[in-house]
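Only a single protein chain was left out; the remaining protein chains are all shown in position.
As written, the chains take the letters A, B and C, and residue 1 is the first residue of each chain.
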């Protein structure tokens, strides 16, 4: 679905990170956690391509004036890294944005009851919040949030408000444990008796580590990937990632935008 | 001089025409009527090149707060025709703009005392206002303003406030005489006993007609030209116009941005 | 009165002159939610080869000023899977599907042309000659008139369907290439394919694309594409399909004026999935507003 969205708010939530709330058409309410949108920033050729962002949250917006009808809306949590996100960060309420989405395949919610362990690195937390909102209704949920410094640890209060137990680790020790978030994850897994299910989003090395941990403990794990995208709909083959059987001789590429961005970790090739 | 200017105001003065007031450095106060600026619209590659605009007026801006120092400023009167001017029209007070100028060779004020006849077509009035402000101090000044409809007749009140007698003609008769402004000019010239001096800015066919009238009456005439410009400083040779001696065999091109935009009409080639 | 938007292109009857470009529109189905396929003239599918092709490692795309580079590496499902998995969809859409294809020897091209000739759902063929000739030291077919002519002649013998040859812009003289392809039996020429380019990431001191170089497309290349269409249209008799940086009805009409009978929309579909449909509608509106009865009246109508 392609639609024109109105910015409701756009605030810096941590240095370099913004959270933007946008209106959406009614059908958008059916978006699943882990799906994403592609946003056209500016109306011209610079930036040229749309920019992909996860769906941080879905909600309803009721305008303040009398008799106003409430309207679905969604949120994005984004980090300013380049031209497109810099421009995005300058938008204000009432500005318009051209949005394509929801796109891709989101998270599978797994087995109700089984403990859910969410692992997010930096802005990788973005799609995990909507996921947590869905998961807390059926299972205990724990979040492992990692980042370089405390500035990269986002929206933890929101997760806690859902009843999610949060573990924080930063590489410089400025918040939570000092070190990698995967260490906290491993401790938790060692404590756990029954099975747990993993959901991860963040930098590729983190996902690789999480996938290895899941494989070691033989528990289900879904990862949400990034990939340079042009079309977002599976047409250009720009965004592919190697599947588990991938070799130079027997290539096995998966489309991140269509088959993903969420994949069962064991279906992917983690070698490169 | 290249400088960052702050927008003080930017208002639509007639459908499709805007008037923008901008701060300038102290040296800018020395700009002459007929000189122009080149404005960078947006900070990226779209639009890529600067856009040239005449200097409509020069003045001083005194900020409202206590102890504020007053600052030179200038105005542009522009018509929204394409991408650059459309973007320009969306700017607000306190927005910044990158300006290059004053550029080029402006009007020569002519002989004090001799009647000055200013001929402007549409947005061609832009550089004539500053000129009129200078001329009224030494000579009687009349303005002949033409346009397609009354929407193209701009800022006449401002000219009248200077004591300039204004004649208006529109092609559709929606304001002033119905017809071309050059007809009113010819009548006036036929009434005049002593010599008059002509100053014109507007569409090329109008300038050509004015130049012919001046030649017929053997009176001095200066015209301000437009030309597609890249550099604005005489380096790229993009903006040239044929001089009076120009033929395919003995080419004689003048640089509109550097030798112009104002030229004595008799120095130009009017054939093409 | 509604203007006549139909085009007869080398035997293909199109409802309007706007097609989508190969590699930017998948196999048609990917965009079906966003474009009413029956509002465009035709669509061209992703470059096909006999065997499935893996394509290049990633990153495969990068944005550049006013354009993008891609180095997909011609990943595709191969003819067998194409027939099994993609052709059924083509049959369901009432819009001509043109299949873009390539090979690494003239024989492979011909074999594929022959296979495609047998598929009734395939309305026409577009030969991508911007590929290396493995038999001749990897020289790109589309940069050598003799090589290109050989490939086109081989395909011509293998199919009776409309045969479109897609020209590479990475040549000294596109007219010579166009002439060679027309002489060898092309029914129409499409131009341009991407310009070879490169992007570098200063931080890592590496090329951005895993393949190092890639093909430049998008608005940035429009002036080059327009120039080539104009040059070829004055020299060669077969109908042309203009491609390169078309994002609006105005762009498309410029290509028509330059001598193209139809156009293809590529990169623009990434930005606005419905771009091709909107461009067709915009062209129709423009013709109506300007009292042009038939879009074909504008073909090559540039006044120089």
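The rule we apply is simple: a residue touches a chain if its C-beta (ideal position, glycine included) is under 8 Å from a C-beta of that chain, and two chains touch if they have at least 3 such contacts.
Keep in mind it's a predicted model, so treat the numbers as computed, not measured.
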Worksheet item: Quick one: which shown chains sit in contact with the chain that's not drawn?
Response: A, B, C
Worksheet item: Which of these touches the unseen chain: C:113, C:188 or C:257?
Response: C:257
Fill in: Candidates C:18, C:112, C:181 or C:199 - the one touching the absent chain
C:199
Discussion item. Of the residues B:19, B:50 or B:208, I need the one that contacts the missing chain.
Written reply: B:50
Discussion item. If the hidden chain were put back, which residues of chain B would touch it?
Written reply: 1-2, 40, 45-50, 100, 227-241, 248, 251, 253, 258, 272
Response to the item:
Interface residues of chain A toward the undisplayed chain are 45-46
Fill in: Touching residues on chain C - with respect to the absent chain
64-67, 69, 143, 170-173, 195-200, 202, 204-207, 212-214, 216, 218-224, 226-227, 230, 245, 250, 253-254, 257-258, 301-304
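Criterion: only the chains that are shown with their structure count from here on.
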Item to complete: With centres defined as the mean of C-alpha atoms, identify the chain lying farthest from chain B.
Response: A
Response to the item:
Per-chain C-alpha mean nearest global C-alpha mean belongs to chain C
Fill in: Interchain centroid distance [CA atoms averaged], chain A/chain C, Å
36
Discussion item. On a C-alpha centroid basis, what's the spacing between chain B and chain C, in Å?
Written reply: 47
Response to the item:
Separation of the C-alpha centres, chain A versus chain B, in whole Å, is 55
Worksheet item: When you check chain C against every other chain, which residues touch at least two of them?
Response: 65-66
Response to the item:
Within chain B, the set of residues that touch 2 or more other chains is 45-46
